[in-house]
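For this view, one protein chain was removed and the others were kept in their places.
Moving on, here comes chain A:
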Amino acid sequence: MATTMSLDSPEIVLPGDYLPQLSPLLNPPQTDPETNTKPRSLRLGPGLTLSPSTPSTPILPYRYGTLNLLTHIKRPTASILSTPRHYHPSTNDPVLVTLLRTTAEQFIVQLTPYTPPAIIPFENYIINNAGTTASARKSRPNLPIGATIYARVSVVHKHLEAVELSVPDLNYGEVISQKNTSTTPSNQKNSNKKESQSTSVSSGTTGAASLANRAEVTPYILSISQPMTKLLSAEETLGKPLLSAVAAKVPFEMIVGRNGRVWIDAATQKEVIKVVRCFKEFDEAEAWNDEDGGLVKGREIVGKVCGK
């Protein structure tokens, strides 16, 4: 039968494949009754769905990819890892969005160019540490149209009109470069976030001295593919070869949005462009698909763009 073939090649799971790996999690062994007091429920992540009509298994993989199984004792989770080109929002994803317009109750933002706009309701927009929301007119940040907001996906439901985002704490919010020394509260918040996001890549250079000459630097928002996004957000593992190669040449800061956008800032405009070109060329060469995870290709590109 076709279902037995998935055992031979455990790498790729096709839609409709029977997943024998999940059976022990669905039916916990009855041998030790004291651990069975609390039934462990298996959580299904993206790529898996319940389908009562499938004869072989109630759990149906609906995308191709590899099975990602977390056999945590309290919360076993299974999902299908795959990188489609399209960004599918899922809850708690950090995203970089562009403000399209403001209505009476919400910010209307662009999550991806190919989907209907997403919304950030004012009651989801936390503007200070006390948890004050932007609901009150006076406290609402006066964001210009086109502003970049770092937000988190809070509600995704297929039957809802729009994806709902939130700005849950001060690590999120409007993204502006540190060159803007205006007194807006978002500036302060912004620096917090950058520390948390990009300590590993900024190599401790962006000191006060470099900030002085930053008046003419404009940060760059780069659109990248989904595999590249995954690579850059995993800065300690997948993205390490590329990020450390770039950071060794040019200190920079970045904020990665899962929706395929990266915000890049550096000390000078030239350096911003250098980093952007490194990322862009790496992405266009699809170097993440290489055997070595793009190590050689990444070095080559960095050497070409930034000089030896």
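FYI, a contact is a pair of C-beta atoms (placed from the backbone, for glycine too) under 8 Å apart; a residue touches a chain by one contact, two chains touch by 3 or more; residues count from 1.
Simple rule for what comes next: contacts and distances are computed from a predicted model.
Per its UniProt entry, the chain excluded from the display bears the name "Exosome non-catalytic core subunit rrp46", taken from "Tubulin gamma complex component 3", "Exosome non-catalytic core subunit rrp46", "Ribonuclease P protein subunit p29" or "ATP synthase F(1) complex subunit delta, mitochondrial".
Annotation for chain A: contacts to the undisplayed chain at residues 2-3, 5, 9, 11-12, 14-17, 49, 51, 54, 56, 60, 62-66, 81-86, 88, 114-116, 158-159, 227, 230-231, 234, 238, 288-289.
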